[in-house]
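A protein chain is absent from this complex, but the other protein chains hold their places.
On to chain A.
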Amino acid sequence: MTDATLLTKPAHELAAMLRAGEITSEELTRAHLEQIEALNPTLNAFLAVDADGALATARAIDARRAAGEELGPLAGVPIAVKDNFCTRDLPTTCGSRMLEGWVPPYDATIITRLRDAGLVILGKTNMDEFAMGSSTETSAFGPTRNPWDIDRIPGGSGGGSSAAVAGFLAPLAVGSDTGGSIRQPGAVTGTVGVKPTYGGVSRFGVVAMASSLDQPGPVARTVLDAALLHEVMAGHDPRDSTSIDRPVPALADAARLRDVRGMRVGVVKELGGEGYDVAVEARFLEAVELLKEAGAEVIEVSCPHFTYALSAYYLIHPAEVSSNLARFDAMRYGMRCGDDGTNGAEAVTSITRGEGFGREVKRRLIIGTHALSSGYHDQYYGSAQKVRTLVARDFDAAFELCDVLVSPTTPTVAFKLGERMNDPLAMYKADLCTIPSNLAGNASASFPVGVSDEGLPIGLQVMAPPLADDRLYRIGGWLEAVLEETWGGPLLQQMKPLPETKAVFA
């Protein structure tokens, strides 16, 4: 019988226990597999679980440790992987029928790095189809549910990863953030989600949605855990031309610093007000007050073009999507429909795309194709690129005055399943605050700052200049320590345990 409190411990504590020989990776992995077995039928966080592979990896790590081998700081710790990272031994579906059952012949760079660092991959987590959505409801394999309230969404597109981490099915996860897909799920599940500086983490092997916006990043329950995972993931990859060849700042050290004195913190005027939940604004302002009390210099800044960021995003993003998803043509891999001998290649492609893609994907393919088409290109895609430049300039100007910027992560708490499925604009607004950092490519994160009156988690977004990802962790690490003191423990302890859960707080 394994210790049930293992499941609620942060990854860095588990890593320390593994190092000290108090537990084995096999034991830890088995505990998580049991929790997955118990809760996944309810949450639908995992699309594929690799029990045999995970246990084999865990045993191999245990053996290496027993042999006295020097292992990485997270070696032996289990991890969940969003289903858009290519994995050689596991299907990679991107939440789409189009890729159902497809097993890539290669590993994403990040997967290789996780393996090299001795992390134990438990399985692949659910996501909005090809990462298009803010609720994980567009997945072809059913929605993921929020462990705080199973009638509510876990955020998206990385809802499977956030639900897995918040529900103690995995201590860590990797996600990808194109418009908020790591941060918004983090906010609505009370977990930590970080979108690194664009180019900070390799995209090679991450199935592209919008290449100029996509950025893989860590999902965790604590700030230090996220920093340790981020350090495993980060660093130049010669197979990704947009990967930055510069030293990665010391992230875990920043998370441990717990001091924000003298930091200049900018409150973005445009990210708040109408459309924001009262509780979201209240928790945000409380956090800002705490920053002041701790000796940070808080100033209000204006980023006037952030107002247009969402509109620009919904032209640039679908434009790139329409091109990136063109490769799903039923010729060489994935789904194929209509190949009954009467249809030519073109018809088979057309029929397959008609059946294989869901509504949201089709909506964006149509928008993107239109935005790039001759006669409309300048007016849509061209104008959007100009707005993108202006958003980046707003950031540049604000970072002249501030070390970091803050805002709510998302305007509301987790909404109900189905609530926004017929209102795409309402769905898109979930990413109102997170999109500017994808357009500009700077670093950004979401940290838990409390709950609403109905007991649903709320997140604070911190934005830092490109390559200054350490500042996110400095704010986050301090904030977490201060808040956990007032809460008397981690925020997730306030979550009503699901009936089937095996996780217990010590």
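Just so we're on the same page, a residue touches a chain if its C-beta (ideal position, glycine included) is under 8 Å from a C-beta of that chain, and two chains touch if they have at least 3 such contacts; residues count from 1.
Note that contacts and distances are computed from a predicted model.
A.B. asks: Given the options "Peptide/nickel transport system substrate-binding protein", "CoA transferase subunit A", "Aspartyl/glutamyl-tRNA(Asn/Gln) amidotransferase subunit B" or "Heme exporter protein B", say which is the protein name UniProt records for the missing chain.
C.D. replies: This omitted chain is identified in its UniProt record as "Aspartyl/glutamyl-tRNA(Asn/Gln) amidotransferase subunit B".
A.B. asks: Touching the absent chain in the whole complex: find that residue among A:70, A:274, A:346 or A:400.
C.D. replies: A:346
A.B. asks: Among A:299, A:326 or A:504, which residue is in touch with the absent chain?
C.D. replies: A:326
A.B. asks: Which one touches the absent chain: A:65, A:152, A:183 or A:203?
C.D. replies: A:203
A.B. asks: List the chain A residues touching the unshown chain?
C.D. replies: 84-86, 92, 94, 99, 102, 104-106, 108, 203-208, 210-212, 238-242, 319-320, 322-323, 326-329, 331-333, 345-346, 349, 369, 372-374, 377, 381
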